[in-house]
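Omission of a single protein chain aside, the complex is shown with its protein chains in their original locations.
Think of it as A and B in the order they're written, each chain with its own count starting at 1.
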Amino acid sequence: MILQTPILALLLAAALSNAVALWTAWFGLRVLRGWDIASGSRAQLRLERRTGLASTLFGFVMLIQIAALLLFVFNADRMATLFVGAMCAVGTLNVNAYGFPALYLKIAVFFAASLWLILDRVDRQGRDYPLTRLKFSGALLIAPLVLTGAGTELAFFLGLKTDVITSCCSKMFTPANDGIAAEMTGTAPATALWFLGLAGVAVAATGTVSLAAARLQWLFALAGGVFFAAALTAIVSVISLYVYDHPNHHCPFCLLQREYGYVGYALYVPLFAGTALAMGAGLLSLFAGTGSLATVLPGALRRLVWASLICHGLFGAVVLSVIATSRLVLFG
Amino acid sequence: MSGRAPLPRATRRLRLVLALFGAGLAALALEAAHARLSRPAAELRMAASAELVRAAGLTDLALFTEARHSRNPALADLHTAFQDAPMSFGHFPSGSFAPRPAAGFGKGTLGFDADEVRR
Partner (left out) sequence: MTPGLRRQRALAEYTLAAMARRRGKNIGLVAVYAAVVFFVASAMLFSAALRREAAIVLSEAPELVVQNLLMGRHELMPGAAVETLAGIRGVAGAQGRLWGYFYDRVNGANYTLMVPFDPALIPPAGAAIFGEAIPRTRDHPWLGAPLFLSRHPGDLVRFNAAGQLTAAQGLVSSDLILIGEADFRAFFGLPPEVYTDIAVTIRNPREIDTIVQKAEALLPDARFVTRDEILRTYQKIFSWREGILVALAGASILAFAIFAAEKASGLSADEAREIGILKAIGWDMRDVIAMKLWEGGLVSVGAFLAGTVAAYLHVFAFGAALFAPVLKGWSVIYPDFPLAPEIDGIEMTALFFLTVLPYLAATLVPIWRIASADPDQVMR
């Protein structure tokens, strides 16, 4: 099954990412050992010259990883026709034991990559590269994640046999099962919507406060994280019902299909971007006191919070329009 | 506007290249629009084919008519060579040495040239 164009593309991206991640990690070790911005030694000069390249390459890979997540999900959805009983990406991912781990690792890499890119961007603006050590220890942590992700992905693709009987989303997202998916599905629609609404208010409030006070961004990040969980629960528990006009179809992956106007992408892209930006703002706020960043950081934080708020707003607008245009009446 | 200094060469070059990229993007967008606009007609045409498939009880595409495993891949004998891909490379290496006889299949003789087949 490896001879499918999107799979070939994903494997190529994974191979490139692995190579760069390994090199960056190795380089990161040297930075951690020998980085001393005050020193004028030859070794330090060499390190300084190469950090630029290392960050560019690693940033490039992080961008690829973000795009690869989209391609991975899109491809899983598309391949569902090849397996017996699959209706959407869930069926494909369930073909063997590596499917969902591969997806979760890709999502983890997505968030790690977004945070790293935000750090990198700010670090470049500081004259003495104040975050370099942090950035490269981050790269050192992300590299194993990238490698494991690639390995799991490869195992998943190699294990894909067509005509295998797999399980459909309707069997996974049902309250009758155990596990977190079932918990999410089983949440009462009203509860899920209330929870989402409250989390939305919390995001808006903490966002406004952090914009006005120019601090407390970590609170905003926290609210963003809670909103993310609330949003995923709400999508599984109630928003999917509105999209499908069906009181029992809870799948969060069928949303990505053409029949439903690709509304899943309109939901997930702003949600994931908004969450990543909020977490980025929280992370950056930890360095508010760092010397050379004092001038750039407030501006960067403002922009991040704004961007995150806009993404959350977009998500909210899509949710509202889905509920408004649905023919399904759940309440009243 | 008169009195304006001519643009430096580098700027003009950049503008030209950006214009070329813009033209490329526009062409791609145009193609996407073309695909989108021709969709209703294509769907109508495919619906006509689907109707024929239903009315005649067809199971396969008439793309490769040379042999039964390629004319009806969905119904071909299990385990026939080529079964999973009619245009795949031959099962046997000899396949790459025996080209198609110029005069057609005739009685099914294969050979390297027309003379050989005739003999």
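By our rule, a contact is a pair of C-beta atoms (placed from the backbone, for glycine too) under 8 Å apart; a residue touches a chain by one contact, two chains touch by 3 or more.
Predicted model, so just to flag it, every value in this text is computed and none were measured.
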Quiz item: Of A:Leu29, A:Leu71 or A:Ala182, which residue touches the hidden chain?
Solution: A:Leu71
Quiz item: Given the full complex, what residues of chain A touch the hidden partner chain?
Solution: 2-10, 12-13, 16, 46, 49-50, 52-53, 56-57, 60, 64, 67-68, 70-71, 74-75, 78, 81-82, 84, 124, 162-163
Quiz item: Residues on chain B that touch the omitted chain in the whole complex?
Solution: 9-11, 13-14, 17, 20-21, 24-25, 27-28, 31-32, 34-35, 38-39, 42-43, 45-46, 48-68, 70-71, 73-79, 84-88, 100, 104-106
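The rule is short, and it goes like this: only the chains that are shown with their structure count from here on.
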Quiz prompt | CA centroid of chain A to CA centroid of chain B, Å | solution = 37
